[in-house]
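One structure coming up, written as structure tokens, with questions to follow.
Removed: one protein chain of the complex. Kept in place: all other protein chains.
Take a look at subunit A:
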Amino acid sequence: MSKRKIQEAHLPIGECITQVQEILRVRLCHQQLPDRPEGLETQHKHLLELLKRTAVHGESNSVLIVGPRGAGKTMLLKCVLRDLLEEKEAQKNLLQVHLNGLLQTDDRIALKEITRQLHLENVVGDKVFGSFAENLAFLLEALKKGDRSSSRPVLFVLDEFDLFAHHKNQTLLYNLLDVSQSAQAPVAVVGITCRLDVLELLEKRVKSRFSHRQIHLLSNPTFPQYLAQVRTQLSLPADFPDAQFAEDWNASVKTLVEDKSAVDVLQRHFNSSKDFRSMHMLLMLCLSRVSVAKPAVKPADLLEASRLCFSDAKANILHGLSVLELCLIIAMKHLNDVYEGEPFNLQMVHNEFKKFLQRKSNSMYNFEQPVIMKAFEHLQQLELIRPLDSSAARIQREYQLMRLMLDHSQIMEALQKYPQCPTDIKQWAMSAFS
């Protein structure tokens, strides 16, 4: 027991903020693995058991991890792998092959990738194989070590599993699952997918070789759990260099999650999506506002971040249109009201616009047809209107039928916010029938 006083480290505030940013950014942006995955204990145990049986006892297995986007599937798998590799035998023997449906779009590419990840390129050399199955069998055979009777266990992780089901004949899936069923080599096939109906995508022969073991990540946190999650994500760990600063920071986080306006904002986010990824995006926006001048996350930050997340993108685009383009949109809205959503073309829109100009005698917006055509084409490039069919060939441009991709309420809301909107145009928009 040392009687020496432990020197309390006090870093300057700038240095503290830098450290905070670094730690939290790795947590929020780089998907750092938590020590224990929250709310997924049963799934964690189940998967760990399964993989341990393959790695240590040499049993073949296949399992699918299913859950919506941002539910934590990859995170769960990585946590399980980390815990699995703490065991010495698993660490010594287990080989891992990570495939991703987005990258390996073809079975041929996938096979090359498997060869590469098993470090067997030299062994394969220039051999030509008759079929996929032969190739795979050769690879697994080559993994047999000297005196062992069976080859080393291999873990195949297939990310975006549903994309593999779209390959020709589903050869890769068939062969992997075949190996996992037969006694060739201890193989574990773990598929990760966001589609709940993934089994429907598999062919009959593939489905029958699959063990139908699925781990569902359909966690349903309650709002207090969600708030607790927010708090943990923002809190600094105990080993932060400046203990005093960390204490102040964690105290401010605690007041944040108890503040009424912040709770309202978080409730709104919770109601729209419960996955941790959208929470991370929100917290990242708050974190970006932390600086030396303001070394804590305040409720105002949360409000501002929420406003950014929920802003309507189309309304923002409507805000930047010129007055002529806005008039054309209002004319289209009137056409939609009168003709109940039937498609229109430029001539009809121009006609409607001319009716408005005739009522008001000002000639300020009296533009020629080509100028109006240019404005119309700009709206088409912004994809606010869309042609009905893409047969652009035999129809003149001004007669091509289009649909408006905006809602009535979006237009009216945009009009309210439009800068210096002329009053006669506003009144024209509000009138029921032109």
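Definition applied: a contact is a pair of C-beta atoms (placed from the backbone, for glycine too) under 8 Å apart; a residue touches a chain by one contact, two chains touch by 3 or more; residues count from 1.
Keep this in mind: contacts and distances are computed from a predicted model.
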Mind telling me which option in "AP-1 complex subunit gamma", "Tubulin epsilon chain", "Origin recognition complex subunit 5" or "Exosome complex exonuclease RRP44" is what UniProt lists for the chain we can't see? "Origin recognition complex subunit 5"
Touching the hidden chain in the complete assembly: which of A:Leu140, A:Leu236, A:Leu266 or A:Leu285 does that? A:Leu285
Of A:Ala251, A:Ala300, A:Val371 or A:Leu388, the residue that touches the missing chain is A:Val371
Using the touch rule from the top, list residues of subunit A that touch the missing partner. 14, 17-18, 21-22, 25-26, 28-31, 68-69, 74, 100-106, 109, 113, 116, 162-163, 194-195, 277-278, 281, 284-285, 288-289, 291-292, 308-309, 311, 313-314, 316-317, 319-324, 339, 345, 347-348, 351, 364-365, 367-368, 370-371, 374-375, 381-383, 394-396, 398-399, 419-420
